[in-house]
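With one protein chain withheld, the remaining protein chains of the complex are depicted in position.
The first chain written gets the first letter, and so on, giving A, B and C; residue counts start at 1 in each chain.
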Amino acid sequence: MTKKDLVVLPDVQSSEDRRNLPIQRVGIKGVEAPVLVKSLGGSQHTVADVEFAVSLPGDKKGTHMSRFWTLLEGIDEPLAPVMMVGVMKDMLASLRSTGGHIRFEFPFFIEKAAPISGMKSTMNYKVVLSAEADDGKIVVTQKVTAPVTSLCPCSKEISKYGAHNQRSKLSVAAVLETNFPIEKQVKLIEECASCPVWGLLKRTDEKYVTEHAYENPKFVEDLVRDVAIRCIDEPAILAFKVEAENFESIHNHSAFAIITYDKREHS
Amino acid sequence: MTKKDLVVLPDVQSSEDRRNLPIQRVGIKGVEAPVLVKSLGGSQHTVADVEFAVSLPGDKKGTHMSRFWTLLEGIDEPLAPVMMVGVMKDMLASLRSTGGHIRFEFPFFIEKAAPISGMKSTMNYKVVLSAEADDGKIVVTQKVTAPVTSLCPCSKEISKYGAHNQRSKLSVAAVLETNFPIEKQVKLIEECASCPVWGLLKRTDEKYVTEHAYENPKFVEDLVRDVAIRCIDEPAILAFKVEAENFESIHNHSAFAIITYDKREHS
Amino acid sequence: MTKKDLVVLPDVQSSEDRRNLPIQRVGIKGVEAPVLVKSLGGSQHTVADVEFAVSLPGDKKGTHMSRFWTLLEGIDEPLAPVMMVGVMKDMLASLRSTGGHIRFEFPFFIEKAAPISGMKSTMNYKVVLSAEADDGKIVVTQKVTAPVTSLCPCSKEISKYGAHNQRSKLSVAAVLETNFPIEKQVKLIEECASCPVWGLLKRTDEKYVTEHAYENPKFVEDLVRDVAIRCIDEPAILAFKVEAENFESIHNHSAFAIITYDKREHS
Partner (left out) sequence: MTKKDLVVLPDVQSSEDRRNLPIQRVGIKGVEAPVLVKSLGGSQHTVADVEFAVSLPGDKKGTHMSRFWTLLEGIDEPLAPVMMVGVMKDMLASLRSTGGHIRFEFPFFIEKAAPISGMKSTMNYKVVLSAEADDGKIVVTQKVTAPVTSLCPCSKEISKYGAHNQRSKLSVAAVLETNFPIEKQVKLIEECASCPVWGLLKRTDEKYVTEHAYENPKFVEDLVRDVAIRCIDEPAILAFKVEAENFESIHNHSAFAIITYDKREHS
């Protein structure tokens, strides 16, 4: 291919559009890519599902999708909240746009010691690191979802023995202006559950988690409230959305709850 | 069970909560249920994924999840936009709440005649019928997603022969205050694609759809703009969100575009 | 379209193939269709994911995909094991093949009364009804998956109080030569769990299911063995595969177990 070839091929996307309808978002999604993510004291390798999009003015026919790829391949530092602002600015400059979003969803791994035996195993957490830009304002959100155990207070209270419990997904999507370690966000969440979960548990550990959950019964409503209180107390978090979903062990459906909170409206 | 039993068991959910944090949404999801849906001139049987949630004031410990089930089992008319207002009012009354949402997602079936042979087959479309209430205001949205063919204008223009094409999902989420037939919303969408898709196509039909798509090349941006113009012209639609996703045949990722538009802000 | 048009269009699929490689299965999948399914004393409407495939001899270039659709649209009785033999024979005749498979996967609904309050709600179960043909022999399998509660015997035994429990999927894929009601297959499965699950449970019911599960602790190994024993005792079942998957409440992964058993090899 020579420069001449490029000139010869018509650039349909750049032609004028007469429908005059702005497009809020146009981009690519479902891109799977190996990425490096900032961790406490270093970084870790993982795999992300990636989405890039920009806004398109009413008089432009199309965007240039291949530029998103150049942007993605060019990222040269571990993913973290603060560097997302730079990636967003690069994207808006490259695609000559004033709005857009960027989204990386990936599993994040933490080596955890079992509560009694101390045996180590690797736990996985789902993280979504995203940036949204509109009219020049860039907002970065770090969402961490931790699997936990929840144990029903009502079931415990009314039953002669036992209490139904189940795996729950408990998450915080935090609006941040500084880096906030994923490990710290995981800890904030896990401490609000009936009990955290682990990969490997020996019998002594199983005894501990069973009794610990029984001593800490929580409704799905309690989960989101307790996490919300921790988020309010954490200065790095400017606004947040807490979500809990209980995969009920006595039903074939989930119970869920959501709290959204913006500290800037409460100060 | 007697009344006495009920009195004996403590009602933990109804106790007072001192954290004083309102919960925006608490409810159930992942409920799978057989439902009847309003269709042109009648109704059809299908299966829905159902979600119900309400808001909970800061001083209430928990909601009463079983009441959502009573509500669901009590629905006695085919699902449609207008009746959703009634279901919402019943839910808010039953759970003594001022906000919440209701969501039914289901496949909807339309018998279509192939374009040339006229042979009939059943096409499936995904529909999400939802209602959202906040501070007494209820908004009902009917989202219809149609699979269609999109053919790339750039690929057609620059190539000696052929043009890459692929299956796309094209959807309209329409804010409605009256019933609007799903069949009509499907037609509005399909007419904006490079070509609709069918279940059964004979060779004469395949010739037609191949040539028809080639004669109607559309970028993902064209798909959302053309549908948006049709929505603007349709008086029943008060506001809308149009989304297109192309499962690109030359990539392992999707191209997508979104237009949101509220007529009440443009009049 | 006239007969003449059909003659004019070349039939590429019917041409000879010189690679001489037989194809074990060729067909369509991902077809979503409304279906009627036989139930105890009648039938019910549901929605199925459908797959049809045949074998293709080494000298034939392609199969005729549209004939699968004609077959699907022509089914005129409720789905059940015995009628699947007829559908298979029709498919093999229509596509001039000696082997193939047919698969319908659908949710099946049963109205259940809660164990103490007697309040009714609709439970959903996943069913896969399939037929496989090779060299003229047709085997029909009915797989039913029921969500249940499992409670860990080890956790109960070693802990001062409580015991971890969770939702499990417990299934039987039964080879049948007669119709066997899905409701009966569900019951066979549910009776082997620590406790069945329900849609709607009042507090008196919740007390019951909590205590009932605590009194019936089962490992994932116990679940498959207890179901297997029931299947061995059930004369209608000729061979079976039992699977259990526990969505562990103390881990972020599942425990699972499988037993396969063919009575014809044990008699």
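Just so we're on the same page, a residue touches a chain if its C-beta (ideal position, glycine included) is under 8 Å from a C-beta of that chain, and two chains touch if they have at least 3 such contacts.
Being a predicted model, the structure only gives us computed values, none of them experimental.
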For a quick check of understanding: of B:19, B:96 or B:167, which residue touches the chain that isn't displayed? B:167
One chain isn't shown here. Among B:213, B:228, B:244 or B:257, which residue touches it? B:213
Only one of A:82, A:116 or A:232 touches the unshown chain, namely A:116
I'm checking contacts with the chain that's been left out. Which of C:28, C:82 or C:236 qualifies? C:28
Touching residues on chain B - with respect to the absent chain: 123-124, 147, 149, 151-152, 154-155, 158-167, 195, 197-199, 201, 203, 206-207, 209-211, 213-214, 247-253
Can you name the residues of chain C that touch the chain not displayed here? 9-10, 12-13, 17, 19, 21-32, 53, 56, 61-63, 65, 153-154, 157-158, 219-222, 224-226, 228-229, 245, 252-260
Logged for chain A, residues touching the omitted partner chain are 1, 5-6, 9, 11, 31-34, 44-47, 66, 69-70, 73, 107, 109, 116-122, 124, 199-204, 207
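Definition applied: only the chains that are shown with their structure count from here on.
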Equivalent interface positions on chain A and chain C, same or different at half: same
Gap in Å, rounded to a whole number, between the CA centres of chain B and chain A: 25
How many angstrom lie between the CA centroids of chain B and chain C, rounded to a whole number? 28
Counting only residues that touch at least two other chains, what does the list for chain C look like? 124, 199, 201, 203, 207
